[in-house]
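Removed from the display is one protein chain of the complex; every other protein chain stays in position.
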Amino acid sequence: MLWRYIAKRLLIGVVQLFGLIIAVFFLIRLLPADPVSRLVGMNASEEAYAQAAAQLGLDQPVMTQLAQYLGLQPSVQPGLLQGSLGISWVTNEPVLSEIGAYLPVTIELITLAFIVALLVAVPVGMLGALNPGGRTDKGVFLYSLFAGSQPEFWWGLLFVYVFYYQLGVAPPPLGRLSPMTNPPDFVTGFMLIDTLIAGSLPKFLEALHHLMLPVLTLAFILSGPIIKMVRQNMLRALQSDFVLYANCIGLPKKRVARYALRAAMAPSMTLIGILYGFMLSGAVLVESVFSLGGIGQYSIRSVLAFDYPAIQGVVLIITAISLLVYLLLDLVHAAIDPRIAH
Amino acid sequence: MTLLTVRNLQVTYRSETAVSRPVDGASFTINPREVVGLVGDAGAGKSTAALALLGLARAPGAITGGEVIFEGRDLLKLPEDDMRAIRGRDIGIIVQNPRAALNPLLRVGTQIGNAYKAHNQSTEAEARKQAVDMLRMVGINDPDRRVEAFAHELSGGMAQRALIAMALSSRPKLLIADEPTSGLDVTIQAQFLDEMWQTVQATGSAILLVTQELGVIANYCDRVLVLHDGRIVEDAPVRQFFESPRHPYSQDVLRLFRERGGEYPAQITGDRNFLKTDALTKHFPLRNSKKVVQAVDKVSLSIGRAEAVGLVGESGSGKTTVGRCLLRLVDATSGQITFDGTDITALLPADMRKIRSRMQIVFQDPYDSLNPRWTIEDLLAEPLRVHGTPDRATVRAKATAALKLVDLDPALLDRKPRGLGASTLQRVNIARALILDPEFVVLDEPTSVLAPRARNGLIALLAKLQKDLGISFLFISHDLTTVRYLCQRVAVMYLGQIVEEGTVEQVFSTPRHPYSAALLSAHLFPDPINRRVDHPVPAALQGEIPSPIDVPKGCYLASRCPHALEACRATAQTLTQLPDGRQVRCMRVVNGDI
Partner (left out) sequence: MTDPSGPSDLPPLAVRKRDGLFIFGVTIVTVVCILAVIGPYIGPYDPTLTTPRVAYPPPGLFAIPGTLLGWINGTLEYPPHWMGTDASGYDIFSRVIAAPRTDLAIALAANALSLLLGVLLGLIAGYYRNWGTEFMMRVSDVMQSFPVFISAMVLVALAGRSTTNIVIALAFVYVPIYIRLTRAEVLSQKSRGFVEAARALGQPELTIALRHVLPNSMTPALIQSSVTIGFAILLTAGLSFVGAGVRPPTPEWGLMISTGANQIILGEWWPSVFPGIAISLTVFGFAVLGNALERRYEEGQ
């Protein structure tokens, strides 16, 4: 039953990803951009232009390009079916390995930000729900509305000004480690893990220090929707018939609280999944404020350079991860709430 | 010695914009082992008062005054923990909408166990055993399996039994039953109330039975309390209440019951086949399956000119679908519908539209059937505009006349439905259905969401309209009291089939089909002299209605019928006319066995 559900979801996901690949592929080729002249420069000779176009495969008919990209038609490079996302036009590196280097940065950042945001937002949201309409609740509610509608890149800059320039407690926003520090060997790509593998506690602490402000910024922005959701779900649970009934039959307070908590957590899973998926690309502005070099910055670079294989790869990978996260959290949801499997 | 004394109870709701007091100075008493009915209109604060007895109020409400004295202690002054100990141990409660009152994330057995553990020292295993025992006690078959169920897997009747198992697990001295049967079908309702009554006789609890139904009051209660405008306006023994109600509100509620007497409406003469269906069948396909839901199965029905025919049955019997097929709101799968000599099943859309001005329908939910953004005038004008191009003055005049016809103030014309009561809106719906002078109207449970007082008024109005205007009615209802008052003939449906059809007198006084008999014996007529609890009626049918997806091969009722033979299960039954003119779908009745 469960495995069939997972298989069905994965199948739908694959179909959706395929639709996405096709859509992105045609969309970027329909737009009036000229990647060749971006690559060889405006003043290049016609021969140089033609040669570059041929090298990128852009002289072929569009359907041939698609077939080559998908790996249905033999060409110089392997295609998607062979497990390759193509070669970047800018760096000549395989897109997949480039993404492999950039993605962990983003995942590390947003995972930490989610942990911090949840640690703050869950109790705060519940606090608001305990006395709906009260002073605390109004404050909590206003805060969630405010935090949820803020320009995160500006707050990042503001934090840099306050914590780095004015107070001097944060490092300058120049990357994951100080430019003077030798980065540890690349193992997982997660700086916090790689520094530990390298056995260097000082580097680990330095990485943590450099993550402080970006995580704070993102956690601040994330706390808005999470508080709002926790408050709403908790409110709904507390005002539900079954919590009232649990009180009616004199269940102990602790037991009633557990009933409500569980009912409030179940629907929260889905929204947290959606938020996480959104943040994979939504962290882009914070990454660039702090020069972290995550997947968001990689996509900025690719887009501005008209690097088609890289753009396609980034969109594909981010969407695929989002879909997996949705599935995972839906499964958690189904484990809590027996009605979902129905 | 009284068990419970309530003095000047007051509950206040305070929102951002308004303050209201649904319970405002209610006082009453309950004696040990007594069954007390609490009646009042919808929204009169009955449920609020019931909750307040436990010291609880729904947000944003709060108990703002009064005393609830139980065994000598004022519950409202007790510390929180003492109060919790009394809830569920000394006072149990069951509520309407039982499925919502069960925790959707926990198994029913766990919940009953939790309730038991809250008031009794016990281990996990004992609590579980208690849960099984309680479920068995309240009449659930194979309780060992049912303790593992979740709320959404239970039917309404099952869920209500699970609640009562929880409420009685600590043998409370008082059980509050807040409209426990409001969503249940007629046969299940009687079954449940019988079982509740018997169980409580065994545990020795008193009951406060909150209800809107006079039938429930008359059959189960010893004493009646009437809650009106937040206060108890009448407190009388049940027979005295029905014989000589004192408060004007009570007199209003009982009017229909007191006026009716024993007369049945006279039969019509003339054209008996004004509207006629022939083997009308409707199947709804199921998603991702080849199976179908057999909503309506070869229904042949005829309605005469100016005749009112009742169509009764429980939910899922297909009666509503029949009504919709007649107006071609859903297209029949097969069969014919003849209206005044024309076969309308084959009509082209343009011709059908012309006929629509002659046949109309009034739906169950008055709030839902009026577009909330339109004024009453626009709503009444819509039929006129669909079937013609009237000028403003004509529309105004006709709309005014239509409102007067249903006893409404023409000043309503410029209002929108929001803020108007259910009874007013249902009258607007009726006015809208009648504004084109139709010859045939389907009334699809038009009174089922109304409070008793409003229901009486509307039924009287419908009876008058039918007589004055000479319209043919198909009156779809599960409320037999209403059908008996309003209709000349009646058809009883079960699982998409008509099982018995005849005059109201025939079917109501001597039902022949086992299902009709069961339906009538389960119906709670508001008659305190022949109380159900004084003459125990054995349950006429067993179990619940089978699914309309996999219908049995032979008689559809065979699995529940006490008279069923092997032959009944094997052969499909046909509707056969009896010598007295009625039709019955039962071979044993036709053979004269029963």
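Letters A and B name the chains as they come in the text, with residue numbers starting at 1 for each one.
The rule is simple: a residue touches a chain if its C-beta (ideal position, glycine included) is under 8 Å from a C-beta of that chain, and two chains touch if they have at least 3 such contacts.
Small disclaimer: the values here were computed from a predicted structure and weren't measured.
Asker: Who touches the missing chain here, B:386, B:570 or B:594?
Answerer: Candidates B:386, B:570 or B:594; residue touching the omitted chain: B:386.
Asker: Which listed residue, A:57, A:172 or A:267, touches the chain dropped from view?
Answerer: Final answer for the missing-chain contact: A:172.
Asker: Just to verify: which one of B:47, B:321 or B:516 makes contact with the chain not shown?
Answerer: B:47
Asker: For chain B, which residues reach the chain that was dropped from this view?
Answerer: Looking at chain B, the ones touching the missing chain are residues 13, 15-22, 42-43, 45-48, 61, 95-97, 100-101, 178, 327, 329, 352-354, 356-357, 360-361, 363-365, 368-373, 382-383, 386-387, 418, 421-422, 429, 432, 449.
Asker: Residue by residue, what part of chain A touches the chain that was omitted?
Answerer: 16, 19-20, 23-24, 27-28, 31-33, 142, 145-146, 148-151, 153-155, 157-158, 160-161, 164-165, 172-173, 241, 244-245, 278, 280-282, 284-285, 288-289, 296, 299-300, 303-304, 306, 311, 314-315, 318-319, 322-323
Everything below uses one rule, namely that only the chains that are shown with their structure count from here on.
Asker: Starting from the mean Cα coordinates of chain A and chain B, work out the distance between those two points in Å.
Answerer: 52
Asker: Given the complex with chain A, which residues does chain B contribute to the contact?
Answerer: Those residues of chain B that touch chain A are 16, 51, 54, 56, 58-60, 80, 84-89, 92-93, 95, 97, 100-106, 114-115, 118-119, 150, 152, 163, 166-167.
Asker: Over in the complex, which chain A residues touch chain B? Could you list them?
Answerer: Going by the criterion above, the answer is residues 132-133, 238-242, 244-253, 255, 259, 262-263, 266, 336-339, 342.
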